[in-house]
Every structure is written in C-alpha cells, then in structure tokens.
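With one protein chain removed, the remaining protein chains of the complex are shown where they sit.
Chain IDs A and B follow the sequence of writing; residue 1 opens each chain.
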Amino acid sequence: MGSIKGRLGALRRSGQELLDSGEAERLLGGSVLFTKVESVVNWARKYSFFLYPFVTACCGMEFMSVAGPKYDLDRFGAALPRFSPRQADLLMVVGTISHKQAPVLVKVYNQMTEPKWVFAFGVCAVSGGFYDNYATVQGIDTLIPVDVYVPGCPPRPEMVIDGLMKLQEKVAQERWSDWPRGAAPVTDEAKLTEC
Amino acid sequence: MSEIAKDLHTEHMVINMGPSHPVTHGTVKFLVTLDGETIEDLKVEIGYLHRGFEKMCESGTWYQVFPYTDRLNYVSPLINNVGYALAVEKLIGIDVPERCKYVRVIACELSRIADHMTNVAAGGLELGAFTAFLYFVEARELVWDLIEMLCGARVTTNYVRIGGLKNDLPDGFKQKTLEVFKRCRVLWSDVNKLLTKNRVFIDRVRDVGTMPAEEAIAYGFTGPCLRACGVPYDVRKANPYLVYDRMDFEVPIGETGDNFDKYLVRMEEINQSMRIVEQALEQLPGGPINVDMPYYRWQSKDDIYNRIDSLIFHFKTVIEGIKPPPGEVYLAVESGNGELGFYLVSDGSGKPYKCRVRPPCFPLTAAMPRMMKGRLIADIVPTFDMINMIGGECDR
Partner (left out) sequence: MDASVTLQRLTERFGDSILETHSYRGDDTAVVKKEDIVALCTFLRDDGKLLYNFMMDLTAVDYLGREPRFEVVYHLYSLRYNRRVRIKAGVPESDCSIDSIVPVWIAADWFEREVFDLYGIAFNGHPDLRRLLLYEGFEGHPLRKDYPVKKRQPLIGPIN
C-alpha cells in the first residue's frame, strides 16, 4: 500500500516521466492506456495526411511515380489526394511557381482548413531553382510558410518519402498552441481577386 | 417536355476551370460559358508555367541550354536534348559519328515510349480507369530504369552533348532493354485489353474532339494528333534525321481525329518505338561517340588530364563556351507531341543570341475552343488529355 502511495506521489511530481515509462499502465493491470490527448491527435494526424497536389511542372512526373505502384505513398497514410483545398491538410507544391501562378497558390493555401502543412517538392518550389529571372518566384517560402523542403530537380522518390517521414516526426512534436497559423502573410485581397 | 422547356428562364453560366484543377495537368485555365451542360464558349488562358526559357538560354553558354531543354517537355526530355544538339550541330556543320546516331535514336525512342505511356496512363486515370494508370506507371518506371542506366537521371536527363554524348551505352544495356520490353509488352496488352474495347472508355472518347484534316493543318497540328486525323506527317519519315531512314517502322494514322483515334495512334506508336529500339540495338556499330573537334566537344578525360592541348581546349570550351559561326538555322525533330523545332541565331559569341523552340502542343492547346464548342462540359477532360498539353513546353 505504502509503496503504491509513494508511487502515486511520484506520479504527481513528474507525471510526464511516469507516462513515458509506462509504469502507470502496468500498475493498473495493463487494461488502461495513459497518454496525452495531444499525442493521440498528433499520432492520428501524422498517419492520415490528405494531400492537395498543387502540381505545376516537371516534378509532377516524379510525383506520379511516388504515388504510383512502385513507391506507393499509401504506406505512409498519405495516398488520398483531395482536389478541394478545403478537404486537404497537406499542400504539396510540386514544381515551379511563376509570378502569374503565385496568387493562386496563396489563395489555395488560405482556403485550406487548419491544421495544415506545406511540402515544398523540388528545388523550384524550394528556392526557384535555376530559373532566376523575371517570371519565377524565388521559393514559395516567400509567399506561404513551408514545413518540409525537399530539394532535387526533381527529387527522387526516396527523397520524397524521407521528406514525408520528416514531416511525420514534426507533426508528432506539435503543440495545440501551434495552431491556428492564420492566413498567409502576403494576402492582399485586392490583388488576389484579380486572378 | 420541349414545350415546357421553351418557357423556362435559363441563363448562361460561366465556370472557371483551373489553373489548379485535377484535369488540367500542367497549368492552364479554362473559362467555360455553359448553357446547361453544353459549352457555348471556351477561353483558354496559358502562361502559368512561363519560366523565361529563352531569357535563360540567352544568358548562358550554348552548353548550358541543355538542362533547360530537359524541362521543356519533361515527359520526353531526351528528344528535346537531341533536337537541340542537332540544331547546334547544323549551325556549326558537324556530323556526329555513326554510333552516336544510333544511341541517340535509342534514347529518343525510349523517351517517346515513356511519353506515350504517361499520356495514356494519365488519360485513363482522369476518365476513371485507375488500373490502366497503375499498369502504365509500372511500365514507365521500367523504361525510366533504362534511362537511369543510360544517363543517371530519371526525368531530367541532360544526356546529349553538342557533337556527341555524355557517355556511351552502359554494359548489359541491350540485355536489360530486351527484358524490360518483354515486360512492357505484357503490360501494354493488359492496358489494351482494359481500355480499347471498354464500353465506358469508348463512350467517353469516341467522336469527341474530332478535327477534319484540313482544319487540323490550318491550326498547325503535328504529331499524333495530326496523324489521328489521317495525315501521315511524321518528321522522322518526311525529313529523316539521325538514322531513322535505316529503321523499319510504320506511322500509324487514324481516320476522324477524335480522341479515340489519338489514343489508338499513341498505343501503336509505343509498339513501333520498341521495334525501332530493338533494330537500333541490333545494328549498333562500334566506334567513337564524340566528334573529334576539340573546339566544340571536349576530349576524353584521359586526354584532358594528360595532354596540354586537350586541357587548353577543355578550359576554353568550359569557360568561354563554344562559338558557332554567325548564322541562323531551324531544325525540327519529331517529339512525343509533334514537330519540335529549334530556331537558333548565333552572333558568333559564346552565347546563343536567340534560342527559340517551336512547341508542338502550343497550337494544339490553341485549338481547344474549336474542338470544344457545342460539346458537353465533360468532354473537356478526355480532349485535353489527348492533346497532351505539357506546361513546360507550351508556356516555356
């Protein structure tokens, strides 16, 4: 008895430690799971990305391969593309974004519901790549926040899968307070309605 | 019924499809004016992937253009590489060695196979035939393995050089190719069985997007879309380049130019391309793959490390770039979508003065309104698929 009391005291003192050690579950006969709501939700989120493929250019060819039979994104719970931004939570920006396209990208980003993540696929989305001229946006992070950068021109499917796993790790670490992020900082309604 | 309908008040509805829409692979915007489901008017807006190709070419050396050509029609990059290299060679007046020509033909046809497979796969996917997509993506993956063996990259190849190639065929390439083709043929016939006699597929594509031959010519159609209308124009036959005149292959043509014909032409071209590759591998001669003109094509690494003259040439061609004589040329090759032309102007300096590409899918996209007026809105999907508009090439 005394020892259980002592242990509950320890639980009060450092709940987290005990949670992590699994001691509490053992005490209660293994029929109960202790965890934080946050971790459960994050765990669920990281294995059920609904992605919105914003495919513009050559990287789309590799995107097809990643989604296709050999590399199979489904293994990571990210196989179901949603073509409405409102149903998606992972924005895959695949390919070059030109200045003409930029307002559209921002609009799509703002239409997605939170929480949402952005995946920059290919060096064009990351930094503009070797298109350093009047037409191309020099990296989508000048427009919207980006969570994972996967460079490569185009990145090999292995890299994309690695990037996706990095994103899963990131999602697992998130706190409630990280959301909502709000609209993209560049939003300029007057200009956005033109497109 | 029609009596009632007469008095009903209807209005035209304007719908905006794109630029980020699942069927507009590549990025294009359609402004569709609808009367019910019938298309009254269609406006096409392109340019969402305009990346300043020509401006970038003009600011680099002749060699530095190659990576940009990869990204024009990114479904068949090797054909773009070859087309550009041939145009520059014509400008300089180089004739490449025999072996190089054969390897280039092999590279081109592999690319064409991948291109048509991607097109049919995506077309099937967008009409709901997901299985066909999976089969052809598997087949394309195998062809890409070959391309990777050849040049180390899957999509953006950068393989051809002015006056030669980056490297020779790797060991065991022939063996591997024959194995891959065996599997590809199985997958091809699977897809053929899945689509060609599939009622749902046929209903969606037959008699949709028809084009009379005369009009197709006036609109500047080339490639599979023109051949589907019954015009047997193929640059490989009309103005044979490389060693296409020694290859035995047929040019499939259609009758009405509808989407079904375009699909059939592409399917048959996959077969013909496989035949060409097999013949080329059979006839492949030995010998060098690069011209012996150190001013234009640097010599082997062995020479560069060990001989002072080679080192100097290497240094000059890398730092200053090659210098073709002043002049202008136009050269066309047959790409996956049709006639891919390069119009080059040199002013004798190390940079291209003008590097223009004639994009084959540009006139095809421009003809979308002509093909779509009076049709149903659902017909946009197969028609747009079958013209195979590739953003990188159309918008450059």
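The rule is simple: a residue touches a chain if its C-beta (ideal position, glycine included) is under 8 Å from a C-beta of that chain, and two chains touch if they have at least 3 such contacts.
What you see is a predicted model, and the numbers here were worked out from it, not measured in a lab.
When the whole complex is considered, the residue among B:42, B:75, B:91 or B:137 that touches the unshown chain is B:91. Summary of contacts with the chain left out: across B:31, B:153 or B:217, the touching residue is B:217. Remark: the residues of subunit B touching the chain excluded from display are 46-47, 50, 52, 54-56, 59, 90-91, 93, 217-220, 222, 231, 233, 238-239, 327-330, 332, 339, 341, 343, 345, 353-354, 356, 358, 362-363, 365-366, 395-396.
Against the chain not shown here, subunit A presents residues 99-100, 102-103, 106, 132-135, 137, 141-143, 185-186, 188, 191-192, 195.
Just so it is clear, only the chains that are shown with their structure count from here on.
The centroid of the Cα atoms in subunit A and the matching centroid in subunit B are 34 Å apart. Taken together, the subunit B residues at the contact with subunit A in this complex read 19-22, 25-27, 47-52, 55-56, 67-68, 70-71, 74-75, 118, 121-122, 133-134, 137-138, 140-141, 144, 154-156, 391-392. By the touch rule above, subunit A contacts subunit B in their complex via residues 54-58, 60-62, 64-65, 68-70, 81, 83, 95-96, 98, 100-101, 104-105, 108, 130-136, 153-154, 156.
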